[in-house]
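A single structure is presented below for examination.
What you see is the complex with one protein chain gone and the rest in place.
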Amino acid sequence: MIALSSPTFRRSAIAILVAAVLLLFVPLVGSNYVVHVVTISFYYVILAASWNLLAGYTGQFSLAHHAFAAVGAYTSGLLGYHWGVSAWIGIPAGAVLAGAMGYGLGRLVLRMRTIYLAIATWAFAETVHVYLTADYAFTRGELGLSVKSLYGTLNPTPYYFTFLGLTVVVLLGLRALIDSPIGYFMRAIKDDELRAKSLGIDTTRVKVIVFSISSAIAGLAGGVYGHYIVTLTPQMLDFSEMAKIVVMVVIGGFGSFIGPIVGAAPVNIVLTYLASYGEWNLAFFAAIVIVLMRFSMEGIAGLIAPLWNRLWARNA
Amino acid sequence: DIGIGLDIPLSAPGDAAGGQLIRRGAEIGIDTVNAAGGVLGKKLKLFVTDSQSTPQMGVANYRRLVSEDKVVAVTGMFHSSVAIGINEVAKEMGVPTLAVQASASDITAKHYDIAFRTHAVDPVRVAAWMEFIKKKGFKKVSILAETTDYGIGLTDETIAQNKSGNFGIEIQKITFDNKATDFSAQLLQVKAFKPDLVLNIAVGTPVDLIMDQATTVGLLPATPMLISYDAPTRPQYWQLHAKNGDGIYFIAYYSPKAPLSDIGKTFAATYKEKYKEDPVYGALNGYGAIMIIADGLKAAGSADPKALIKALETGTFKSWPDAPVTFPRADGVYWHNWVPPVLIMQYTKPMQDWKEADVVVAYSKK
Amino acid sequence: MAAALEAIGLNKRFNGLQAANDVSLAVEQGEIRGLIGPNGAGKTTLVNLVTGVYEADSGEVKLAGQSLTGCAMHEIARRGLVRSFQVTRLFGSLTVAENLRTAFLARRPEDGSDGEAQIERMLDLTKLRPLADTQAKKLSGGQRALLQMGCGFMVPGSCYVLDEPFSGINPVIKDAIIDMILDVNKRHGATFLIVSHEMTIVRRLCPKVTVMMEGKVAAHGTLDEVARLPEVIAGYLGKALE
Amino acid sequence: MFSTELVIQTAISGVMIGVLYALMALGITFIYSIMRMVNWAMGEFYMVGSYLQYMLVAWALGPELWWLAILISTAGVFVLGLVVQWGLIKPIFKKPPELRDDYATVVTLALLLFLRSIATGLAGPNQFTPGSNLPIVMVGPMPLAGARVAAFLFALAALAIFWAVLRYTWYGLALRAASQSRVGVQTAGIDVLSVDRVAFGIGVALAGLAGALLAPVFLVFPTNGMITTVKGFEIVVIGGLGSIPGALIAGVLLGLMESFGAAFVDSAYQNIYGFILVIVILVLRPTGLFGERGREA
Partner (left out) sequence: MSGEVLLTVDDIHAAYQPGVDILQGMSLTVPPGGFVLVIGPNGAGKSTLLKSVFGLLMVHRGAITLGGQSIGGLPPHEIKRLGVSYVPQELNTFPHLTIEENLNVGGWTIRHDKARLKNRFERIYDTFPALAGKRRDKAGSLSGGQGRMLSVAREMITEPRLMLVDEPTVGLAPNLADQVYELLQTVRKSTATAILLVDQNVADALRHTEDVVMMNLGKVKAAGPVSEFGEARVHALVQECLLG
């Protein structure tokens, strides 16, 4: 395999593991709330990173990623609610269903590009949204579907470790994928699909694979999230959720591996903390975003890339 | 200081208008209590958070209010899903919640120790308008309801009570997406049905859009329309409906024609002075929630949440109406739930002050 | 024995314009064939039909005797048909080395090699080594053309269809590329169909040429034979070749 | 229930609303085709247009001069567009092109939040209406609010003028050219940054116009642009980017689909019909009904 032996993979893996070890100590020092906020940040890191795989690397600017998280969450939630299925079965089932729906959607939008793809995927998400709202009897609609918690408690610490582990695994997996031949094909497709085909790349297959993988990851994260947040509402499919993911990734650095990692957590934390400023909170947030983007168009990754390179240049 | 959390919608997708009214009331409540020397020798402090109507935000806010701001109670809750979500966490963290304007049964029907509410639940409101329908002798009713817990919940309850109470009303049920803006198609169907009454079960903008568009297709003013909550008492009502606002029926919980308590009167005066308009239900209830919590703290004699819960369950409190407030461990949805009186009112002249509106039905739960 | 690449009665219309009109041609195994003709004659259209970019209105393409009808572009490429584009196409955000690596991975040979040796060789040949870590979108026009050529030769193909591969490339490097074409042709017996407007190169490389005009095959023979035809002189060369 | 009258009424209502949606779509597609960026804050310019209309009518001009208020509101949004372009969008176009999309996406999303927040902060979350003195008009069997009919006619006129300008004037030619090659117009001696400025201004002014026109119909509040924007995007992709007739036809198609769906299938799913139309059409024609396609190789 090219992937596991490549220096990019090794470096990222080391960095991720070091960060993870440091993060192990957060629950010891943080309040219930702090631990909760960081836990939710992990959730967004996973969503952002998996969306980045699709949009940033493969050029499939999908606006349905939040929908796959919701599919994961609702699948497990509904299985539990109506049939008493355990979360340990429900969550994988949700991931599989999200992956399967991602496969279907990926096939459907195969020939679409840019804004066409964006709008079609978003139409898909809205369709799921309206369905979850309108089929009230089955999904409990806006009232919210009550879901059992994963560990029988809502103390954030066990969820914190669960999400931390999940994040590490997902990030390592994505890194390996990006450094593998498929990773090259993904970026090739984003740049010039016709050229990729002419070289012998089965672009359909690559796109559909990426769509399925990234949707399944979103579904998985959504499933676990659902069993932590315990009340699911169609708000999960509100466009603002998707916008949040987009902003996280672009602020971090679109199409760069580190981007969603350094983008998602700060955005989530800032947004959560600003919530106590009421109606002005989003104006603050918007102003921060705009200033940051004016400052570095490549996002945070653009700012830290030189440091990152220097770090390894010295150690090499 | 003793902290009290106020979790309300202040930005989209939440109903920020609803949240704002609650906040105004609560702030005046805090000032009133502090001006009178506070409780337990300490001042009260309000911590406001924005739930944006998502349980996710609401729950995060609750955790923060409890673990960082160390509040003794969290009130405000306007959207049912937020209240339900918060209660799940509150059950473990132990700080009581007092929902102000969230109507879903689940909030209290789960019988959690920490869950309290001061709002009319669906069955009460439906009972009020069934009485109204019977009184008016209406036979055909069109329900226009949004496809949310709110709209569907009330619709189903209406259909159920129609059956169980043998009212024998013919009901046309049309549901719509609460993001819709154009109701022409639905209203044409309503018109074709020729109802005696149109039940407008929407929240926020659709309420007004339905009224306007119903006027265009000629339903209003000929066919009576009942609005399912107190939207017409909000200050902007006549600005929006200068031409078609007359004759509308609406649900309300407060009318000056019904008596206010003494603290309610002080509040109404303060509010009027501060905001140059009369307080409406949301503000009154936001105020009431603070007063109830303050009295609860006094009764408990400590700022311990457990003691507060005990005090709330056992004590009798004062809020804005001239009626005692209690939170008994009652059956079903009435657990920890105080229901304000439900009024059905009607504007009888254009630009009428809502305080002058006719009280058509005054319903109290037996 | 079947021809390496064969077009049989290809037709293609673009709203009212017959860009390929009953085009038939057969390139023998190991042949280097020139394809010339005026601008707009349909050369690129033919290339696109052969490589699956366009679907023919009628007619058939065969690669080593096997029909390509209904084959997706990438399948055609995997069968060993390599092409280049007249207007160079590269993966702009990938570096030069990554472009070469992608080309290698796309048709990775069974022998398990990782392609690094080929990348090194190609960087030398195209003189792009100093730019190995530069993104392709930052290359000059000629460098782009070179890189595109380089990608084509990463994994040996059985049949190369090159659409004006020399345009914008410096004469000195052109020579190197010509040598590489001849080398691949000799060592692997690969077949070539080369579109070019440069008669000096066509003369050096292609024993036989096909002339297209107005969507049709107009002539066929050695360059000197066809260059004598009055319609070729009038419609394409402008003057007799010296 | 399926009376012909209801069918005709539903059809009229669908066409009316469709044309108004098309106006919004036009603004989106216009900015996209010139600047290759999606302006996600389109609905907020609609919102600003509606607030301006309300303020002008309620505080300054009075309901009789609603048409003048519409012109002024549109001009106001145009100016706001110029300012936004100058402050936020222009810097992108001095940087390498590959970052533009992402930057523009995030900056306009941020702008969306910003404008909404400002509106809520300043004017509160409440609804307003500029009111309308226009009488109810009977179109066939269908009674229509005067304001809606006026909006419809205004929208048609705006579409026609817009089309004529693009088609028959030099400036229109420059705009169309700029939408295809930025270097191309520069070599021709056209100031591409000024084209951007005007394009962005006009694009958002179209949204502002829609907002002003629909203010009495769909009311004025901080998030009122959302639905119209959603429809606008749907229309853009159904009709095909850059096509004016496409926008009109797709708008009407969408309007009809929604009103018939709501009237004869189930109105709870009204907003889904449009989405389904989007998906079906794009699967069949990935660049919309009238989208332009060039040769690929």
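First chain written, first letter: the chains are A, B, C and D, and each begins at residue 1.
In this text, a contact is a pair of C-beta atoms (placed from the backbone, for glycine too) under 8 Å apart; a residue touches a chain by one contact, two chains touch by 3 or more.
Everything numeric here is computed off the predicted structure, so don't read it as measured data.
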Exercise for review: Could you tell me which of the visible chains the hidden chain touches?
Suggested key: C, D
Check your understanding: Which listed residue, C:Gln18, C:Gln86 or C:Asn185, touches the chain dropped from view?
Key -> C:Gln86
Review point. Looking at C:Leu5, C:Ile173 or C:Leu193, which residue reaches the missing chain?
Key: C:Ile173
**Study point:** For subunit D, residues in touch with the removed chain
**Key:** 170, 173-174, 176-177, 179-181, 183-193, 242, 292, 294-295
**Study point:** For subunit C, residues in touch with the removed chain
**Key:** 14, 17, 37-41, 43-44, 86-87, 127, 131, 138-143, 146, 164, 167-173, 197, 199, 235-239
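Here is the rule we go by: only the chains that are shown with their structure count from here on.
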Practice item. Using the touch definition from the top, list the chains contacting both subunit B and subunit D. Key: A
Review point. Using CA atom averages as chain centres, what separation in Å is found between subunit B and subunit C?
Key: 74
**Study point:** subunit A residues counted as touching two or more neighbouring chains
**Key:** 130, 134, 194, 279, 281-282
Check your understanding: When you check subunit B against every other chain, which residues touch at least two of them?
Key -> 10-13, 16, 147, 175, 177
Check your understanding: Inside the complex, what are the residues of subunit D that reach subunit B?
Key -> 1, 3, 6, 9-10, 13, 17, 116-117, 120, 124-129, 131, 136, 143-145, 148, 217-219, 221-224, 226-228, 258-260, 262-263, 266-271
**Study point:** Sites on subunit A touched by subunit C in the complex
**Key:** 2, 181, 184-185, 187-188, 190-192, 194-204, 255
Revision key, fill the gap. So, in the complex, the side of subunit D touching subunit A is made of residues 32, 38, 40, 88, 91-92, 95, 99, 102-103, 105-107, 109-114, 116-118, 120-121, 125, 230, 233-234, 236-237, 241, 268-269, 271-272, 274-276, 278-279, 282-283, 286-288, 291, 296-297
